[in-house]
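Every protein chain except one is present and positioned as in the full complex.
Labels run A, B and C following the written order; every chain starts at residue 1.
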Amino acid sequence: MIDKTVASVDEAVAGIQDGSTVMIGGFGRAGQPVELIDALIAQGATDLTVVNNNAGNGDTGLAALLAKKRVRKILCSFPRQHDSWVFDELYRAGEIELELVPQGNLAERIRAAGAGVGAFFSPTGVGTQLAEGKEERVIDGRTYVLEYPIKADVALISARQADRWGNLVYRETARNFGPIMASAAATTIVQVDQIVPLGSLEPENVVTPGIFVDRVVAVGERAWLRGGEFVGGVDIEGRPLARPDAAATAEVDQ
Amino acid sequence: MIDKTVASVDEAVAGIQDGSTVMIGGFGRAGQPVELIDALIAQGATDLTVVNNNAGNGDTGLAALLAKKRVRKILCSFPRQHDSWVFDELYRAGEIELELVPQGNLAERIRAAGAGVGAFFSPTGVGTQLAEGKEERVIDGRTYVLEYPIKADVALISARQADRWGNLVYRETARNFGPIMASAAATTIVQVDQIVPLGSLEPENVVTPGIFVDRVVAVGERAWLRGGEFVGGVDIEGRPLARPDAAATAEVDQ
Amino acid sequence: MSTQQPSAAATRITREQLAARIAADIPEGSYVNLGIGAPTLVANFLPDDLEIILHTENGLLGMGPAPEPERIDPDLINAGKQPVTALPGAAYFHHADSFGMMRGGHLDVCVLGAFQVSERGDLANWSTGAPGAIPAVGGAMDLAIGAKNVYVMTDLLTKSGESKLVQDCTYPLTGVGCVTRVYTDHAIFDVTPEGFAVREAFGDNTVQSLSELTGLRLRDSAAASGEGN
Partner (left out) sequence: MSTQQPSAAATRITREQLAARIAADIPEGSYVNLGIGAPTLVANFLPDDLEIILHTENGLLGMGPAPEPERIDPDLINAGKQPVTALPGAAYFHHADSFGMMRGGHLDVCVLGAFQVSERGDLANWSTGAPGAIPAVGGAMDLAIGAKNVYVMTDLLTKSGESKLVQDCTYPLTGVGCVTRVYTDHAIFDVTPEGFAVREAFGDNTVQSLSELTGLRLRDSAAASGEGN
């Protein structure tokens, strides 16, 4: 029997090596696999190259990994945000290397890695600083730059449900980088709200087929759902609304 | 109000010009938009370049379009089948031009057109007759050939359901080329079993977003479904099983 | 580059008026991406009785307005990471599909902010190039080259009075020759092969006064299209 589920986030991230390239899903906080990142921090791997759209928000998740100085280099499209103070400080101190990639090239380069494309000509970034030194070619009268795949040793992503074969469905815009990162990493590790019995996911609606997934761990339902239904009552960071006593613990709540 | 639905297949294919490049969905008979092809035959456009995985089956659908000598050239991966006699005869008589493309390169070239990729390096076909004359490059120790997008003026595809915005869901392996062809054509025309009210299709499960779709026409439920549920009772060509009186009309039944 | 003292400001429309003006130019059935910042305002002026489908590059077509506070859904955000809603008829997709949609030219309109736009339609809106600044580009470069019509929404002048319409951008480029039209608080400009043409001047502004403000040779769109002078 194929069973890709593991019992704990610690088991899920076991074996990640120092020096690995780690893709981390999410766009800002949406779809960010916070529990897996926390487990990676506890696991201790360092000298990592991280691929993410951003460079961490607040003090949790990816920002916490950065704060521990486990990340040598980050590939992303949008590091500077109102709550990216952890990255900002490291960058200004010269303690982290940045490869800035336009968001669509980032996505397409990740897809290319998963789909066995050796390189591709993209119209994005032509004539800009971010294409300097890259090969250019005019095709049918339009100028393109040659972009190469981004592969990873490990992908950490978040989805809503999985079965034991690793089939995944996501939720709303939290889908973002999950499907393409799952395809581009040697080992794909997924945190989900819930593991459902094989056959529960409608084959027409599976977004990431299990072939791209290696390990799945259930971390419990997100705070704004109950039994899979949206109930709300949280702010954009997932913290409970209008409960004064909740403010103190809000920083670790997503 | 956006309403991409049209009342008839004739209206759906109106305006297709002589000399157009027409993508036609389907893998063999699965997903082949037979009613739209019949309407195209009636509409009369000729000197067409057709993009399809195959080159027609039996005497209906794409085969019938070929038999009318409306097709100057076909791009496909697998023209020769046990029931491709129409194409076979035209090809042997030198009356149709063939560009043979490995299936995965065909799919990726169509996707590239839809996704604005200028060209891409594919490992498929390297060192074979089908890569002769193509640019080669070694990337990270592996040899690739450069492949260019395939665009079309029109795509004719088949799906299960659409809403008036043109959002589509498919059925099983009849999905095949539909989503990528929809993205690669200037005008995408879709036949569906059923048009459903806006909001009926779950946003998580939409396979082709309406942005890729221009016209939608309902052609009625396929013979092996009833109320959306599979009931069977047909052969692989969609003809009713074990009903002797049905044999005479079977050829036009799909 | 011409500069202009605030005290000598020509007639200007407000940012809300400008957003309404842009909204009025978007036909029903358009697929539209509104960039982060001021362009987001345009959504507030799209007529309720017209269906215009909003795209957000993080993976949604059919984006609706912000939810009530108690209905905020952290999984449902726009490119600016603000809470949004999804309309009936919406669809979700992953990032490669979303940016393929943009890069493939499927969006009818995108509206972007700008630091500078050149007469050839070059856009600079992602970096001031200031030393020590942390760079961030996001989807700006993809949007700039992807949509059929790239509209820029901006004040004509910087706070210090410099024209944002320029012969050549001095800030780092976002895209080359990509801008179709510039909507400013003073006037609307088309980017033409012969440079900027004034499509519509607001209030007391004239082609002449706008030329003085921008320091650029400007043409009259109506004249350019042969409809008069």
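Throughout what follows, contacts are C-beta pairs under 8 Å (C-beta built on N, C-alpha and C of every residue); 3 or more make two chains touch, one makes a residue touch a chain.
Computed from a predicted model, the values in this text were never measured in an experiment.
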- prompt: Which shown chains does the chain we cannot see touch?
  reply: A, B
Listed residues B:Thr21, B:Thr124, B:Asn167 or B:Gln191, member touching the removed chain: B:Thr124
Task: Could you tell which one of A:Gly58, A:Gly210 or A:Gly238 touches the chain left off the display?
output: A:Gly210
Field: Contact residue for the chain not shown (choose from B:Lys4, B:Arg70, B:Arg175 or B:Arg215)
entry: B:Arg175
Field: Options B:Arg29, B:Arg70 or B:Arg164, residue touching the unrepresented chain
entry: B:Arg29
Statement: The missing chain sits against chain B at residues 27-31, 53, 77-81, 87-88, 91-92, 98, 100-108, 110-111, 122-130, 143, 170-180, 207, 222, 224, 230, 232-238, 241, 254
- request: Provide the residue numbers of chain A that touch the chain removed from this figure.
  value: 1-2, 111, 113-117, 163-165, 167, 183, 198-199, 201, 203-204, 206, 209-212
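Please note the rule applied: only the chains that are shown with their structure count from here on.
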- line: Relative to chain A, the most remote chain by C-alpha centroid is chain B
Geometric centre distance via CA averages, chain C-chain A, whole Å: 30
Message: Just the number, please: Cα centre separation of chain B and chain C in whole Å.
response: 37
- prompt: Using the touch rule from the top of the page, what residues of chain A touch 2 or more other chains?
  reply: 108, 122-123, 170-172, 207
Statement: Going by residue number, chain C touches two or more other chains at 60, 86, 92-93, 96, 99-100, 102-103, 146
